[in-house]
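First the structure, then my questions, so here it is.
As you look at this complex, bear in mind that one protein chain is not there, while each of the others sits in place.
What follows is chain A.
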Amino acid sequence: MVQAQRDSAFVQFERVQKSYDGQTLVVKDLNLTVPKGEFLTMLGPSGSGKTTTLMMLAGFETATHGQIRLNGRNINDVPPHKRGIGMVFQNYALFPHMSVAENLAFPLDVRSLGKAEKEQKVKRALDMVQMGQFANRRPGQLSGGQQQRIALARALVFEPELVLMDEPLGALDKQLREHMQFEIKHIADSLGITVVYVTHDQTEALTMSDRVAVFNDGVIQQLAPPDELYEAPMNSFVARFIGENNTMTGVVTALDGSRCVVRLDSGDEIDAKPVNVAKVGERTKVSIRPERVETNKARLRPGAHTLTARVEEFIYMGDMFRTRLSVAGNSNFIMKTRNAPDQVRLEPGAEIEIGWLPEDCRALDAA
């Protein structure tokens, strides 16, 4: 228990605030705990304070208020070079005047390691990212993906326990990015290091992370494992930000523990699961994933509310069908269905009945 307690607080932000100009808070009251060995991703729109948070952890920005602890020690006043945190920058920041091997040897040089040990570590790190034969190249002679690997190897070569990455894959093309996501995750797991990773690509966040912290406007909106984030967004920002999502606004008309009924602005009533609503009469925004929309009445619970929808557009996507519907005044309601043998292809103009399981429709805040 004691062990777990300490582990659970490897990195700790406690009431951290940051302001650059003394007028606005870029990071507002941040509380975040990262246990050892976790892969934590900060996800959020541009300007939400992710980089700022990361830079405070790395020591390049000072927190205006609050404490940042690493391994139980307050590091607010520890200069960056004494924090022992590995870091991968978005533009890689490989030193252009040094060869790949020299880049990797740099952190070992400043730690005054012996020549033999240094060479061995450099070689091991290069082999880890499969770049052994590029040791003598200059960074400028490498492709973006290769530079990325070297930057990763350099951040790991001095064996830090914590590695920070600020959109390390932002400059790569899609295929390469997916490959590298897998590779980074694999390396992080095999080394058992703690990673704090920043991205604004939600797929990246969902595929790589143990937990994701969704940032907006300097506040963590939700901190949860990927599946929970997707399945159970805690507020309408998260619901909107993560994955595709249909939203409709209305008023709660009945509320009973884990179920509620919402009257939409169009007058239709639907079933939903109350998440951010407390009482009847409250305005709410309901959110439902496109793939949870059901056309087969047999799969709905008896007495479930259904809505009449008109098919606006049908898009064939190979493994999926994507249908745009007009529902309750919302002409941009998306439904996704699996391309199964029994699945009918809907013609535009057709009228269908749709519904869902109450727990798939989340009644969130009206914001």
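Assume a contact is a pair of C-beta atoms (placed from the backbone, for glycine too) under 8 Å apart; a residue touches a chain by one contact, two chains touch by 3 or more; residues count from 1.
In this text, contacts and distances are computed from a predicted model.
Matching "Ferritin-like domain-containing protein", "Sarcosine oxidase subunit alpha", "Polyamine ABC transporter, permease protein" or "Hydrogenase-4 component E" against the UniProt entry of the left-out chain gives the name "Polyamine ABC transporter, permease protein". The chain omitted from view is touched by exactly one of A:70, A:85, A:128 or A:242, namely A:85.
Among A:149, A:211, A:273 or A:324, only A:149 touches the chain left out of the display.
Within the set A:130, A:253, A:266 or A:339, the residue that contacts the chain not displayed is A:130. Note on the undisplayed chain: of the listed residues A:42, A:58 or A:242, the one touching it is A:58. Against the chain not shown here, chain A presents residues 58-60, 79-87, 89-91, 93, 95-97, 106-107, 110-111, 130-131, 134, 143, 145-146, 149, 154-155, 158, 164, 175-176, 179-180.
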